[in-house]
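This is the structure I want to talk about, given as structure tokens.
Just one protein chain is left out here, and the rest sit where they should.
Chain nomenclature is as follows: A and B, assigned in order of appearance, with residue numbering initiated at 1 for each chain independently.
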């Protein structure tokens, strides 16, 4: 089962590396800038999570993450140079899959470190959303996280549900699937129906 | 006394959470973006301080900080939706109180970790100012810290004075009050009389 998780983890990294490469393409970045942006997007959230939980940073002793990024960036560049475009829905789906998996993995790792449930939920949000936030800051965009429909909240709901199920001693793997699918569904629904949470009322 | 500190600490967090919420309102952010911006402002500086000092990050095992943020954000949103504005001087006062307390807490925690006095002063500045700096970067503002009148220097003076008094074996609590009030006074004076430190002379 650990093996399977590792593959899912690499899939999440690949998906975020694609989103970084696409943004680098839009912004006409060159050579290594692409790799930097893709790497930051893919491993930024998990790196901060591990630093805050005071655990070994996940990619330091396992080079498979960085190799995945390099291969993904190379393939995405070739694709972009041939096709000049990318099916946008595919990207959004992939991105939603990425945050779904990362949110659950973040919450799981945090619970494993013995932190309170609320901290585990924060770690889920942080793992799922932080990499994309740094990506947007570096590319001088207003972070999607701060404006986008239900981006962080999808992570929070999924991670919270997962942590809740775990505390009820439900089977760990089942809890992961339920939490992950919930994040995925909330995010896809938000994209499909342009849902968002308006908290400020502007009188103008 | 530790109890009292904890309450002051939460007050500092609340004050910075308000400033994050106000900026999110100005930038028309939605739902969770507000919470993210408020949280980053309120706990960003202390998080970096704890990481650099290699101490447990203060909010990981104590959920009272995050609950304070959530409650503060909720109250501020309700206020903004009713009043559509916020007395600006009150915010500046609150912000000045926040940096005053955080600067001293940062220096104190650093001295407790056994670092040199100069590092303790840096940690005071970092704790007081870093959260607001990330807030401004995320909202795509030029960080107030880099332009504003005596923002970082107020933290440095207060934290330095505190560290100096501690090294003279003055009563710890008295040193905190003197250092904190100094930061507060310098910052308020800088706001009131538009003081700033011009180091570059431009001939044009």
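Just so it is clear, a contact is a pair of C-beta atoms (placed from the backbone, for glycine too) under 8 Å apart; a residue touches a chain by one contact, two chains touch by 3 or more.
Being a predicted model, the structure only gives us computed values, none of them experimental.
**Q** Write down which of B:11, B:75, B:94 or B:153 is the residue touching the left-out chain.
**A** Residue touching the absent chain, from the options given: B:153.
**Q** From the listed residues A:10, A:37 or A:191, report the one that touches the chain absent from this view.
**A** Hidden-chain contact among the options goes to A:37.
**Q** Take the complete complex as the reference. Which residues in chain B touch the chain that isn't displayed?
**A** 51-54, 115-116, 118-119, 122, 125, 129, 133, 137, 140, 142-143, 145-147, 149-153, 156, 196-203
**Q** Which residue numbers on chain A touch the omitted chain?
**A** Contacting residues on chain A, toward the hidden partner: 24-25, 27-37, 47, 51, 56-57, 59-61, 63, 66-67, 77, 80-81, 84, 137-140.
The rule is simple: only the chains that are shown with their structure count from here on.
**Q** So the centre of each chain is just the mean of its C-alpha atoms; given that, what is the distance between chain A and chain B in Å?
**A** Distance between chain centres: 29 Å.
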